[in-house]
Each structure stands twice: as structure tokens, then as C-alpha cells.
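Of the protein chains in this complex, all but one are displayed in their positions.
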Amino acid sequence: MLEVQNLSMRFGGLLAVDQVSLNVQEREIVSIIGPNGAGKTTVFNCMSGFYKPTGGKILFEGKEVQGKPDYRISRLGMVRTFQHVRLFTQMSVVENLLVAQHRHLNTNMLAGLLGTPNYRAREQKALDRAAYWLERVGLLESANRDAGNLSYGQQRRLEIARCMVTEPKLLMLDEPAAGLNPAETQELNQLIVSLKEDYNVSVVLIEHDMSLVMDISDRINVINQGRPLACGTPEEIRQNDDVIKAYLGEE
Amino acid sequence: MASNNYRHAVFCAIVTLIISFPILGLNLEAQGVNITLTGAKTSTIVAIFLAAGAVFVFQAFRDSFSGLLGKLPKLNPLADKEPMEQSKRVKLESWILTGIVVLALFWPFVVSRGSVDLATLVLIYIMLALGLNVVVGLAGLLDLGYVAFYAVGAYTFALLSQYTGISFWMALPLGALLAGTFGLLLGFPVLRLRGDYLAIVTLGFGEIIRILLNNWTSLTGGPNGIGGIPEPTLFGMEFGRRVKGEGNTSFHETFGIAYSGEHKVIFLYLIALVLAVITALIIRRFMRMPVGRAWEALREDEIAARSLGLSRTAVKLSAFTIGAFFAGFAGTVFASKQGFISPESFVFLESAIILAIVVLGGMGSQLGVILAAIAVTILPELAREFSEYRMLIFGAAMVLMMVWRPQGLLPMRRIHIKLNRQE
Partner (left out) sequence: MQDLLYFSQQLINGLTIGSAYALIAIGYTMVYGIIGMINFAHGEIYMIGAYTALIAITGLTALGLAWLPLILIVALVCAIIVSSTMGWAVERVAYRPVRGRHRLIPLISAIGMSIFLQNYVHLAQGSRNIGFPLLIEGGFKFGSDGHFEMSLSYMQITIFVTTLICMTVLSLFISRSRTGRACRAVSQDLGMASLLGIDTNRIISATFIIGAALAAVAGLLLGMYYGSVDPLFGFIAGLKAFTAAVLGGIGSIPGAMLGGLILGVSESMTSGYLSGEYKDVVSFGLLILILLFKPTGLLGKPEVEKI
């Protein structure tokens, strides 16, 4: 469903991403791994429309999406999280989820001012969906707290729930396990697998720690210094000499 | 350490002298073609040196001062307390607002005509500030040319009444819609600019509109302005001594009471009051609607909001247009109240005053904005000698607010939607 072909991104003289290719099938978890500074997040920024790639193509469900505005890409069903959690910290947890459903709501001003039945019904539906996902990620008790007051692990989960209420087809997670303890990481991995199994969502995952993604990924792409290094099943990657060298060479 | 403090204190005192003495202590006076330089009054000179002395003392003993300040009770008694529970706070705020409205309803019948006139002006400022509050406080867009939309509303009414004899009630929605359209058209290209650039561009737009009004003499009358703008009517009844409009009757004759100029003033005041209440209610409603959440989300974290499918331009544009719409509303009322308008009423300073109200009132908070509008408009009237210093104090207050409490005196808390679940 997603195909990235020879993606390149140049900032002035710096070639941050060079000829990276990637494809994701339906109901698949694909990881992009690589050492810090390898250009993983830049790939994401191109995919989610924040950067306009300087070369290559991105096809989502057969349509070219590279260079489209970010909000349009999101509306097509490609939604991302951020390396450093980006919540609306002064809004309540449930409101974070309502904002994410903005385009599903009745945003007609007049309807809102008059409180038409359609407006109310949609608002209620959005609340229900928010409640469903809060329960799913274990945050229902915190629904009315400010998002900024949640613990770090809770914030991570809320960010994923916020993506899920938009009903995405492809979820892009940027180092979702960063800053979590082993138990939380385990829980998170279960959640990601269940998103795939139970909600038919494809997942692209960025991680710099290989061991975290080995268990859950269907396929793994390794990039190093902006260039593709290897791709294959976790087993193949584990035995790939180039990958071992890149990782050992770094550490 | 101590000598270092002294040196710094002497330095600061000298700085105070340098920036105050030449400008304050020496006065230029033009006498015909010649200019003479005279010393200021002794009291001013003394004040300058006292100020320098005060700066010296403050800087020299700064450490002990800040120690003392720490011991003083907090300026804001609420600072340490848990914020009031949301439902309670909302209730309290609505009670205060209702109280203000009820008080305002009786106001014109107990005070003098001049006070009613002033109160009408306060209401116009409240409308303007509430509208700008949507743009600055809720959506986080600094609009320095807000007064342009106010001008569009006022001039729409003035011009239409001059050329087509339109009535106030027809002009009111037209002026607001036209101002809103202007907001939409101007906002569309500029809203993708970064915050501070946006501020300057809107300032430029505001100035362009004012210059056009000033120079397009054939249409707008230029600096001479437009007069003879009609007052509102009540179901076709006019409030003047003689009936001017065709098919209209006069208020005092219909009710068989003696003519009084006060009727008109009070009627205009009541209209402004109703419109201000409507403005407040509509904007309050907006805050709880999806669009209100989108404003806040975009203001808090634009990148996250965009990643969730919110169109930056569409959301910002809605705030900009709504703000402009209410400015047009206020402009129409202003034109009707004055009966005469000229570009002089729509200078940058006016934008700055409205911005000052929003900033002082706590950006985003309606009650705060209303109280600030009342204070800013009425205080200079209460103390005439004070009015000279009005803008000086505004400027200083804006700086102080940014340094001390950028979220305003009554910090804003948008009413959050709650999730109520029965388990």
C-alpha cells in the first residue's frame, strides 16, 4: 500500500537522505532502523508531508503523494507520531482526541452555533470513539486531566490513541519506545501488534535500538548515513554483515 | 561583590540621567522660525535626579531588596492555590458576567447623559476586544491592523447611507459581512506567514487602508470624513426631534411623551449592549465548538495539529474572518453613534489600544477582556489630568505584563469538554 522509491532529501549542501526505498504491504509492520543521525526522521518528515523531498517518489495506495501538504497526507490515512511527544499539553486528554477527529465532525459554524441534531450526534460519536480508544490504551480514568500532567509513558500511549481515532490506514511511529522502561516497552509492543492484528493498520516504525523491533517487525530496513544499507526479515538482518559492521563500528 | 554592586548601581544611575535629562530636562520651543531651548521646571529636574537616585539605591541594595520581596505576601493570592475546579469557575464567571449585564441594563437610567455616551463607547471597545481576542488570544495570531476591519464596518455604513440611504439595521449585517470578507481576502495570502511577520504584514495592511481612506477623496471625503450618518430606528421610529426618513415616525410622538435628547443616547446604548452580549455569547459558543478546539490546538502545537489533518490556513482563516466580522459590527455601531467618521479614528494607535485591552485582560479570557475594556476606557475619563499619560501608561503596562504575567491578569482557561461515563 505504501511504496517509497529512491527518496532523496537535500538541505543546502547536505544530502540527508539518499535514494532510500521502502515498501509496506497491508497489515504489515515495517521498521526503519539505523544509528542516530542516519536520516530516519527525515524520511518520516518527507513521508508525512512536512518536507518536500528533493528526489524520488512516494506512492500511497497507488497515488503519488510526495510534496502534498501535510494535512492532506494525514487525511489520506497516513498519520504519524513524533520522536519527542507532541501533545496539546494544556488541553484535556479527551480533547486531544477530539481535535484529532476534527475532520469527522460537523464543522459548519452555523450548525455549531445552533446545535443542530447532526452536530450533536457527530460530537457524541467523536466522544464515544475517544472513550473507546482511551479505554484501549488504559487512560480512561485520566480522560479529563490535562494532557501535560500525564506521565511520560501515558503521554506516549495517548499520542498513539490520538493517531488511531483518525482511523488511519498507515501509522508511522517515530521512536515510540524512547524513554520507556522495559515493562512499558513490552506493553507498547503488544499494543502495536494488536493495532495490526485487530484494526488492520499497517505500521512503519523508526527505532535506533535494533533489539526492540526484532520481535514485532515483519520486515526491517536499515539505513546508515542517509543511504539504504539492507532490508529483509529480522532473521536476515540479524545475520547481515554490513549491518553488524555499521552497528559495531558505531559502538 | 559589594564594590561590583556599587559600580553597577552608579552605572545604572548614569544611564537613567542620560536617557532622561536631555529629553525631559531641556525643552525645545518654537517661536516663529526660531527655536529656543529652555530648562524644564525645577520640579521636573528634581524628579529626574530623584529617579536616578532611586535607581542607584535599588541597584546597590538589590540583593537585600529581592530578599525582602521574597518575604512579602504574593501579589496574586491565587498564585499558589490549586486552580478552582472547572465547573465552579465557569459558574462563577457566568454569574459575574450576568451581574455585569444586569447592572449595565439599569445604568443609563441612573446616570447622566455623558456617562451613557461613554458607556456606549466602552461597549464598542468590548466588542472590538472580544473580536480581536479570538484572533490573538484564541488562535494566537498577532493582528496589528485590526482597526482596518473596524474602519470597513464604519465606512460601509457611512457610504451606503450617503449614497443609498440605507438604515442602521440593514447596514449592521452588511458592514460585518463586508469586514469579514475583507478579513478572508486579506488573511488568505498572509496567514501562512510566521507569527511576527504576520504581525507586521497586518500592520501594513491597516496603514494601507487608512491611507486609501485619507486620499480617495472623491469617495470617502478624505481627511474631512463623512457626516450625516443616521441613528438607528426602533421599528421605524426615529429619535430625533423631527422625522427625517420617509415613512418613519418619531418615538416621542408615538408614545406621546416630551422630546428628550436622552432617549436617543439611551437607545443607542441599549443596542450596543445587546450587540456586545450577543458577541460575547457567540464567541463563547465558538470556544466549545470544534473550531475553538482547533484554534487552541494550532496555537499550542502547530506541527502536531497539521499532522492530524488540520489545515493551518483554514483554521487560522476562520479565526481571522470571525475577528474581522465582529470588528465590522462594532464599526457600524461606532459610525451610528458618532454620526461622523474620518480616517483619524482608525489609526494604528487604535489597534494598539485594543491589543492592550486583550493583553491586559489575559489573552483568551472573556471576563478579563471585558473588565480591561472597562478599565482602559473609563480610567482616563475619571481623572482628566491622567488622560495625558494614558498612552504612556498603556505602553509601560504592556511591557510589564509581558515581563511579569504574559498570560494576563485573568489567565485564560478554555472550558474543556468533559467525558462523563457511567461505569
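Going by the order they are written in, the chains are A and B; count residues from 1 in each one.
Basically, a residue touches a chain if its C-beta (ideal position, glycine included) is under 8 Å from a C-beta of that chain, and two chains touch if they have at least 3 such contacts.
Small disclaimer: the values here were computed from a predicted structure and weren't measured.
Interface note for the absent chain: among B:Val201, B:Ile229 or B:Leu367, the touching residue is B:Val201.
Checked against the hidden chain, the listed residues B:Ala13, B:Ala129, B:Leu268 or B:Leu355 yield one contact partner: B:Leu355. Of the candidate positions B:Ala104, B:Leu142, B:Leu172 or B:Ile229, contact with the hidden chain is made by B:Leu142. Although one chain is not displayed, chain B still touches it through residues 15, 18-19, 22-24, 26-28, 30, 33, 35-37, 40, 140, 142, 144, 189-190, 193-197, 199-201, 203-205, 207-208, 211-212, 214-215, 303, 348-349, 352, 355-356, 359, 388-389, 391-392, 394-399, 401-403, 406.
Operating definition for what follows: only the chains that are shown with their structure count from here on.
Within the complex formed with chain B, the residues of chain A that make contact are 48, 50, 69-71, 74-75, 79-80, 82, 86-92, 94-95, 98-100, 102-103, 105-107, 109, 112-113, 123, 127, 130-131, 134, 140, 143-144, 162-163, 166. Looking at the complex, you find that chain B touches chain A at residues 282, 285-286, 289-291, 293-294, 296-297, 300-301, 303-312, 318, 414, 416-419, 421.
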